[in-house]
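Next up is a structure, given as structure tokens.
Here the complex is missing one protein chain, while the rest keep their positions.
Right after this comes chain A.
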Amino acid sequence: MTALFLEVYKTVGKRKEEEGLGEATDYAVRMHHVTKTFGKVVANKNVDLELKNGEILALLGENGSGKTTLMNMLSGIYFPDHGEIEIHGTPVTIRSPRDAFDLGIGMIHQHFKLVDVMTAAENIILGLDGKTTVNRKEINKKVGELASRYGFETDPAKKIYNMAVSEKQTVEILKVLFRGADILILDEPTAVLTPQETKKLFAVLRNMKADGKSIIIITHKLNEVMAISDRVAILRKGEYIGVVETAATNQAQLTEMMVGRPISLAIDRPKRECGEERLEVIGLTCLNGEGVKTLDNVSFTTYSGEILGVAGIAGSGQKELCEAIAGLCPTIAGSVLYSGECEGENCVSRERILGLKPDEIVKKGISMAFVPEDRLGMGLVAGMDMTDNVMLRSYKNKKGFLVDRKTPKNVAEKLIEELEIVTPGVETPVGRMSGGNVQKVLLGREIALSPSVLIVAYPVRGLDINSSYRIYDLLNEQKKKGVSVIFIGEDLDVLMELSDRIMVLCGGKVSGIVDPREVTKEDIGLMMIHVEEEVPVCK
């Protein structure tokens, strides 16, 4: 009874304080009972969210739990069906991104919205009111000052198309800061960054926090949540689960709140059978459009029944390596030899597959599966349904002029069942599915080819815990079947737990192939930036 009275008393007191003082409220943002539906889908249901002044709040949730939708309502992209939003204690209506800017809210989206042919500074001032003439020198100076204040490394006069992903992200953040935002929302900012870049970003975020900015960071990487945030708010299936102090929680508790049940975080590494040689890559060299070597004399061998991890800073030649082997990227030197499975005495002789187009490789009877980094831009057709996507790699197998949709439809239905793909049906365009499900379709299709070589590039990027572990399991299953798996990864922890061997790339060169059980993460980190006894080539 007393406790209840106390509770009521507290609430009343708190409310009085807010109403009376307005500006002096502790909260930069308060969202109260916010609901948003898309057709029949409820993206957010009665969600409450509070962001204190000068704190970093992590918004945690699995894919499709409504994190981005909630934040889009704050930044004026969506308008809530119900609920109230208060900014610094004042109820507001945010009808457009413009309104959000006026309230000091700035969002950095997962997909950057920059004009490629303009410089960083030009992008930053784009859309701002100002004089008819642009004084580039002055703006560059201003942007430079702002950047150095928070510890960003950027060149305001650099064109966007010359920038790496992390640099583009910096420009996006600067753009928001330049407009005077004091509430920043970052949607999965680390999804595109290397461990080193992530550290840098976090340092910058801490500087901003010290400067009095309030920050919401959307993520589902638990170690990052622990590293950067003050408090964690958790969403599950569009509903608000609760908020906890980061210091008073641990990864296991957060996982349980996020997924709804406790799950193990250890990755399995089944014992590797001594396999036979599968792919031999010798002296592979690639040039990009500007004549710079993206791959430089890369040599390695893969074996059946193993997972070869490939580590390296983003843009160290991973993409080119995959595409060169898959027949999508022209090379200037080297060769790739494929040795097929031996059936008794019958060994498929070593085939040179470099320079062959994907369909020519298939014609040789070599089943090579490739899960590219760009899932919807290369691996799948976003506007087509699952059936049409499943037959993308196999439609040529049937003789004749007409396509056969029955077999792929059956495969699609089987994939939905086996991989627990969430979709209204095989007729739904894959572009409408969530990231994890899209990846399951892609990986599922490639595995359905029963490949002998499986190349996967960043297969868990942007995926939630559940989906990620499902993907690891699938890769291990393939390994047990004797498939030679090449796994291009970015999370060193995962690479070290999953791979049998790790090849480290640096500036297009192989800086070493190591056994993950015998080296530390730091060793690999060093290899990522140095090639033996050479001046560091990577920045």
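By our rule, contacts are C-beta pairs under 8 Å (C-beta built on N, C-alpha and C of every residue); 3 or more make two chains touch, one makes a residue touch a chain; residues count from 1.
Quick note on the criterion: contacts and distances are computed from a predicted model.
The unshown chain of the complex is recorded in UniProt as "Nucleoside ABC transporter membrane protein", chosen from "Nucleoside ABC transporter membrane protein", "NADH-quinone oxidoreductase subunit D", "Carbon-monoxide dehydrogenase medium subunit" or "Na(+)/H(+) antiporter subunit B". Considering the whole complex, the residue from A:Lys137, A:Lys199 or A:Lys357 that touches the absent chain is A:Lys357. Only one of the listed residues, A:Phe112, A:Phe300 or A:Tyr395, touches the absent chain: A:Tyr395.
Within the whole complex, the absent chain has one touching residue among A:Gly242, A:Gly355 or A:Gly383, and that is A:Gly383. Residues of chain A in touch with the missing chain: 37-40, 79, 81, 84, 91-93, 95, 326, 328, 357-360, 362, 370, 372, 374, 377-384, 388, 391-393, 395-396, 401-403.
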